[in-house]
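Before I ask anything, let me first share the structure, which is written out below as structure tokens.
Every protein chain of the complex appears in place save one, which is left out.
By letter and in written order, the chains are A and B; residue numbering begins at 1 in each of them.
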Amino acid sequence: MRFRRLKDLLASRLMLAVTIFSGLLVVLIAGGLFRKSSPILAMKPLSELLFSSSWHPLKGEFGFYPFIMSTLWVTGVAMILAIPLCLLTSIYLAEYAPSRIRGIIKPLIDLLAGIPSVVYGLWGILFIVPLVRNIAPLFGSTTTGYNVLSGGIVLAIMVFPVIISISEEVIRTVPHEMREASLALGATRWQATKLVVRRAALPGIIAAIILGFSRAFGETMAVLMVVGNVAKVPSSVLDPAYPLTALIANNYGEMMSMPLYDSALLLAALVLLILVFLFSVGARLILLRVERSYGIE
Amino acid sequence: MVLNRRKLEASFFKGLMIASTLAVVGSLFAVFFAVILKGAPALSLSMITEVPKGGYYLGGEGGILNAIVGSLYLGIGATALALLMALPVALFLQREYIGNSRFGRLTRLSFDVLWGVPSIVYGAFGFIIMLYLGIRACLLGGIIALTLLELPIMIRAMDEVVGMVPRELKEASYAMGATKLETTIKVVCRQALPGLLTGIILAFGRGIGDAASILFTAGYTDRLPHSLFDPVASLPLAVFFQIGTPFPEVQQRAYASAFILLILVLIISVGSRVLTRRFTKYVVR
Partner (left out) sequence: MRKMRRVLSGFLVLVFLCAWFSGCGGWIVEGYPVSVYTRSDACGAAETWANYLGDYHQEDLGGTAVYGDPGLAEAVKKDALGIGYNNLNYAYDMDTGKPLAGLSVIPIDLNENGRIDADEDFYASKAELVQAIATEHYPSPPARDLYLVTRDEFTGIAREFVWWVLTDGQQYAGEVGYVGLAREKIEGELSKVGEMQPGIEVEGVITISGAWALYPMVVRWAEEFQKLHPRVNFDISAGGAGKGMVDALGGMVDIGMVSREIYPAEIEKGAFKVSVTKDAVVPTVNENNPVLEKLVLEGMKRQTFTDVWITGKITDWEDVVS
């Protein structure tokens, strides 16, 4: 008996150690990045780094504002495109689709979740960029096709499987009673679905959307191939953009070549980390709020 | 009257839903087929069985065995390392250990952050570590960066599954006098096994397809790696380098490489589904 207790204790301690280590990884990474960006933080005021639009590393100007805005623009467009489509699709799959169709489409979407990002990038260059370039004149402007919209479309498609698989699951697991109660009261099937989604499935759906946002936010290669890489704050979706992730990937090569450039790029990585942190905390708070007001088991 | 309006609304939305499903599935298929169509002409047996011979990137002979093997090494190594850490953590996050305590919630938050961190940040961090340790771009560097990437994915997936194990099952085990450890291993793990496997496969798939994290850390070579400290090729980077040559035949090979990567991921996905179904027989319904 004592031996089993001992094993139990040891195991607990070990698991605690591993958990503490893994939990501290965030801190380690933040610390490492901070240390490496300290040269540039020491030289330039934080307000200039974050809010200046002037990016001329050779002249010593490091304004990250265009990149931060680009990241937000591209991710925003991706979510605006993805959320309605994913919601509609998951509702369809969960509530309306005959089980045979569901049985085919759902595994397909899961399978397609594994497509690597380089493939999306290649495909984006082949199809989305010319598509956007040809459609733009219909709306009164010209574009090379390498812009926020192309980046957003590619990202949205990347994010579809993430959001759909979770949302569909969540909607399906809502207990029958809710639907049946509203149907019994004479609602159409659609009205019953609306009720179920708005009340019971909302926290799960919001969680799915948050996950999708994170994935879109953190994507590097696919986006850099189609987004234009121009260091200016975008003023419309047909403008090129330059997200932070693309900045780091493209300019890795200049790291040793200019003073402060390596710490600037690592500062960009740190900013990304901080943004993700703020977003995670915010997302958790939103989730708590939603769960509390729509509190259904 | 009112019923007609409601019916109209219902059919309008039903149409919209079908349209959007078609749009989603259609676009995902478009990606898949574009790669197949562009890459199929360049696909051949030598592509997957040979390493690049001299001048391969200029149109010469050879294949991408180096990248296939390299990606497998990187993926398996990183997944194994991540598994070693993710499983204990996911189990520890159960209610009886630290689940809902402040410590538990804080840890979960830190994993949320890790999940959302862009892979290029892991690449940059890996690069810093490598400079610090004085090692060159090699298999080990790539594995470290990929492990960091896969860890939160695995933890999240496993945490979900482990949390779904019914409380009654665990309580029954405790009632019979089992310790926490014994319950965890013999009951929880068994019950959650299909889900755990899915989590592992998910992380593996994500890791093998990622380019940003190994861009700086894994290096590249035309040969098969013989040690942890050799640079190693990978499929995503192979795609990049082949698309980066001035020769259309080689660019076509890039699509073929992307296709091979896709097939690999697909095999793993399907394989995991089959395995999951096999192991579901251990699960208590």
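Here, a contact is a pair of C-beta atoms (placed from the backbone, for glycine too) under 8 Å apart; a residue touches a chain by one contact, two chains touch by 3 or more.
For clarity, every value in this text was computed on a predicted model and none was experimentally measured.
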{"item": "From A:Leu6, A:Ile20, A:Leu58 or A:Ala181, residue that would touch the chain that is not displayed", "value": "A:Leu58"}
{"item": "Absent chain, residues of subunit B that touch it", "value": "1, 4-5, 8, 54-55, 57-59, 131, 134, 136-137, 219-223, 231, 237, 240-241, 243-247, 251"}
{"item": "Touching residues (missing chain, whole complex) on subunit A", "value": "55-58, 125, 129-130, 133, 137-142, 144-146, 224-225, 228-230, 240, 242, 246, 250-259"}
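Everything that follows uses one rule, which is that only the chains that are shown with their structure count from here on.
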{"item": "Subunit B partner contacts - residues on subunit A that touch it in the complex", "value": "4-5, 7-8, 11-12, 14-16, 18-19, 21-27, 29, 32-33, 36, 84-86, 88-89, 91-93, 96-97, 105, 107-120, 122-123, 126-127, 157, 160-161, 164, 188-191, 211, 214, 217-221, 245, 248-249, 252, 265-266, 269, 272-273, 276-277, 279-281, 283-284"}
{"item": "Residues of subunit B defined as touching subunit A within the complex", "value": "6-7, 9-10, 13-14, 16-18, 20-21, 23-25, 27-32, 34-35, 38, 85-86, 88-89, 91-93, 97-98, 106-107, 109-122, 124-125, 128-129, 148, 151, 155, 179-182, 184, 205-206, 208-212, 215-216, 235-236, 239-240, 243, 254-255, 258, 261-262, 265-266, 268-270, 273"}
